[in-house]
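Heads up, one of the protein chains got dropped from this complex, but the rest are sitting where they should.
By letter and in written order, the chains are A and B; residue numbering begins at 1 in each of them.
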Amino acid sequence: MGTAKYLLGKLGQLFITLILVLSLAFLLFRVWQPGDPVATWAKASGAKLNAEQLDQIRHEWGLDVPLPRQYVSYMGQMLTFNFGTSTILNPQESVSSMFWSRMAKSAILIVTSTFAAIAIGVLLGIYGGWKRQGKVDQASMSSSMILYAMPEFVLGMIFILIFAATLHWFPVSLYESPIPKTGLSHWTDVINHMALPWLTLTLAYVGEFYLVMRSSLLDVLGEEYIALARAKGVREKYVLRKHAVPNALLPTITLVALSFGFILSGVITVELVFSYPGVGKLSVDALRQRDFAVLQATFVISVIAVLLANFIADLTYAYLDPRVRRA
Amino acid sequence: MRTVRKGLLVSLSGLIIVLLAAGTAWAQSASAKASASASASAGDSGGTFIEGTINNMSTVNPWKAIESPEYEVLALNFDLLENFDKSTLQAAPGVATSWTQSPDGMTWTFDIRPGMTWQDGQPFTAKDIAWTYNKTLDCKLGNSLDYLVPEFTKSITAPSDTQLVWTTKVPTSAPIRPPWVYIAPEHIYGNDTCDEISKEPFFTEGHPMVGSGPFQLTDWVKGQSWTMTANPNYWGGAPHISQFKVVLYDNSEAMVNALKAGEIDYTNLGSVDLFNQLQSESQSGSTNITTHVGPAVTFGQMSFNMCDPTSPDAAAYCKNNPGTGNPALRDPAVRTAISWAIDRQTIVDKVLAGYGEPGTTIVPPFSSFYHYNPTPDETIGFDINKAKQILADAGYKDTDGNGILNDPKTGQDLNFRFILRAESDIGARLGQYISGWLKQIGIATTSEVVSDGKLSQAWLSNDYDMYIWGWGPDPDPDFILSTFTSGQCGTWSDTCYSNPQYDKLYKEQQTAATPQDRQAIVFKMQDILYKDIPEIVLYYDKSLEAYNSQKWTGLEDNTSPQPDGFLWNQYTPYSALTVQLRSGASASSGGTTSGLLIIVGILGAIVVIVGIVMVARRGKSEEDLA
Partner (left out) sequence: MKTEPAITAPEVQTPVLPPTKLTPRQLRRARHRRTLGRFWQQFRQSKMGMIGLAILIFYAGVAIFSIFANKGALDPTITTNGPRLAGPSLHYPLGTQIDGISVLSLTIEGARISLFVGLSAALISMLLGTLIGMWAGYKSSVHDAILMRITDVFLVLPWLALAIVLAAMFGQNFWIIIIIIGLTSWAGTARLVRAQVLSVKERTYIERSRALGASDAHVVLKHITPNLMPIIFANTILTIAIAILSESQLSFLGLGDPNAKSWGTLIEEAFNHGALTLHAWWWLMAPSISIVLVVLGFTMVGFAMDEIVNPRIRER
């Protein structure tokens, strides 16, 4: 019962936040846009249209209606993922289809690298926090700090320089070879291309998760009930597994969920460096050409993704923290 | 005990991983050999010529096309009344085999080639031409309407199947510009209303692309590729190849990799660095790719804010939107000095990596009949001292000693707002160079890099001093000349330049009876602009092409506009008819996934070792590990 109330509450908060952010998007992309988007598009695409034709397009894009009505229809569009048509990148192609066709590629990359980073980071963090100042901890601390200090695109470029451009172990960029392969060799080809971007993303965030888990564990290990358990003679490993780690995981999960937004931003630059044809690369191309229709979709989709990640974290929290269940 | 079981499981999984890696490697080398041998055996006898591009096509409606890949398809699918001459891009015989102009200059009679057919077998006659032109005029269709000079055209009729008569209200050579309006079949689109004919999608099951050109669009996978099939009954002779296909890529790098791998045969590159890379590889003989520097059909310009609301000649729009242009720029001495201070050759060498020419007049050299070359004594070169002298002679001195000249009328520093486009990958660098030179002659600049939206806003409200943009004009100079007329201020004018003499000359070139008469007027107009300097043409940038010369031949001897024209995608397709396969096919190389397999193998080995260690430690108790 407590769980249900907790989750419903979180879902409600999520919805309110979503509405607030979408309203911000409306301000950004409709109200505060400099210039007349139709005229800009016409000049940029070289279309020699007269005033009538421009007005026609303005009507098609729904721009000739008073603002409050625009706001309502805008919210409806955003919530149903109707992002309109691309203005500059692929004129007249639907923005949502541009995204969905690339979504899977980015999703594989993000999901696998996030899980790998969490798994490795958390496990190492537990070990490092437990055996504080031990060899593993010291080595992990230094490498984590260096990785934390490195922008992910720098890491990616170093990998390209070493492993692709010089050693030729991996291809320099993209998702698959230009000659499409079939069956199993297609999948190994894809994995081959995804290897360096995956490695870059994983290493970029594993350091952070390590530090967070370690510090969280150290916090917990300093608590009184741990000292009590030890005084009672409970075995150290048991103390860890049953008391310290589960409690240390809670704030870690919260922080991991919070950093999902930053993982998304990391994906953008990594896809750029590797010319990996996912949604990140699409956003950069849209930025280069100032295609605000696509940028708007990037904004909205990122928000929804982050909110979803937070909600999943809340779900995990509810599962792990008995206090929530009992409430 | 539990540790032993765990350890064995771990070792087993590690072993499986290693075996998988080995198996994949073996399977891969087998399939690579298979695909290589498969491609060695020939496909169609004529072959498919494949182009790679990063520019997507959104419509194939001949009245709505805007983008370059769309024009490429239309140029192959349809005909114009006259062809673009292979060298001069003037009118050459094509569908119209010959033409005469009446003595009063107001009636043009065209002899239309007999015995032509549409791609669906129906006869092609002059009536189709008349229908197309009249439909365009009546419905006011599309971007090429101006080519039919609606202001001056009286009638366009086809008295017979092989004759077209075009009468005008005043003498004009417009009918042989040539008019860039593609001829469509009346028997297919004749019943469409104005709305129907411009609706999307244009290319559908019931609405096929039937033209009279050498290729027909037969397949279009939106956002991916489009295919054109050769028309064996083309009046100019059947093409050698049987198909032409265009494949869309996400970015230039992918495209170049595809070219190198033999997956595509030709591409027009936007990236100078990639082109350089291809070129050096081709020169060292390590690839089958030949690079080609094509014609400069686009130019970059630096425009000044010429809107002077106090001038009696000011355009109406300028008077209503006076803006905040710096008055110092209205002094021709300032603009002339700035032009002398810009080293256009260095821009070409450094920023364009040599792939361009220093700019002079607004009709680029590729339109060779109409491009005006300034005489040696009127040519503006690069001379910092001369620029300084011009400013000194005009009364500009640095009165406050801060290194920047002061406007004698206001006493203010000469500091101009300089807008650069974010979307251009050379905009910021150009700005840096130009600001550097201007600083040397005592003019300060405040640079801003903004989006096109913001630039358009500033430009429409005349709140700027200088900015950099560019154009890719048609071979016919009418449009680009029109952008300097006062009537275009607020629409297409880059500068709101307003010169009644220039406006008059624009009307005259439209109604010049012969191309020669027109050329003289067009030269004069360019000269006026070159001396008045409402904008500085910085450079003409060249096209960068590359193709698989091991597989294909027939491109380099048929470029257009000659000399050093495009290998492909010409205004009137010439090379499309001569391109053909060389004997023998190129084997495609398979990519190796060696690196991946090495890693997987190593990981598998590690897992196996960990498993063995776990098994070996089964003797230790848990307490000892604490």
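Everything below uses one rule, namely that a residue touches a chain if its C-beta (ideal position, glycine included) is under 8 Å from a C-beta of that chain, and two chains touch if they have at least 3 such contacts.
Here the structure is a predicted model, which is why all the values come from computation and not from measurement.
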| item | value |
| --- | --- |
| Selected from A:Ala116, A:Val154 or A:Val234 as touching the chain missing from the view | A:Val154 |
| Residue of B:Pro175, B:Gly431, B:Pro477 or B:Pro573 touching the missing chain in the full complex | B:Gly431 |
| Selected from B:Met106, B:Ala158, B:Ile289 or B:Leu420 as touching the chain missing from the view | B:Leu420 |
| Hidden partner interface residues of chain B, rising order | 271, 273-274, 276-277, 343, 346, 350, 420, 422, 425, 428-429, 431-433, 436-437, 439-440, 447-451, 453-454 |
| Residues in chain A touching the chain absent from view | 13, 16-17, 20-21, 24, 28-29, 32-34, 132, 145-146, 148-151, 153-154, 157-158, 160-161, 165, 172, 205, 208, 211-212, 214-216, 218-219, 221-222, 251, 255, 258-259, 261-262, 264-265, 268-269, 272-273, 283-284, 287-288, 290, 292, 295-296, 298-299, 302-303, 305-307, 310 |
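One rule holds for everything that comes next: only the chains that are shown with their structure count from here on.
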| item | value |
| --- | --- |
| Chain centre separation in whole Å, for chain B relative to chain A (CA means) | 36 |
| Chain A residues within the chain B interface of the complex | 33-37, 39-40, 43-48, 89-93, 97-98, 101, 163, 167-174, 177-179, 181, 184-185, 188-189, 191-192, 195, 235-237, 275, 277, 281, 285, 288-290, 292 |
| Partner chain A, residues of chain B touching it in the complex | 24, 27-28, 31, 35, 56, 58-59, 66-67, 143, 200, 222-223, 250-251, 253-254, 257-258, 261, 263-264, 422-423, 451-454, 456-457, 460, 472, 479, 492, 588, 590-591, 593-596, 598-599, 622-623, 625-626 |
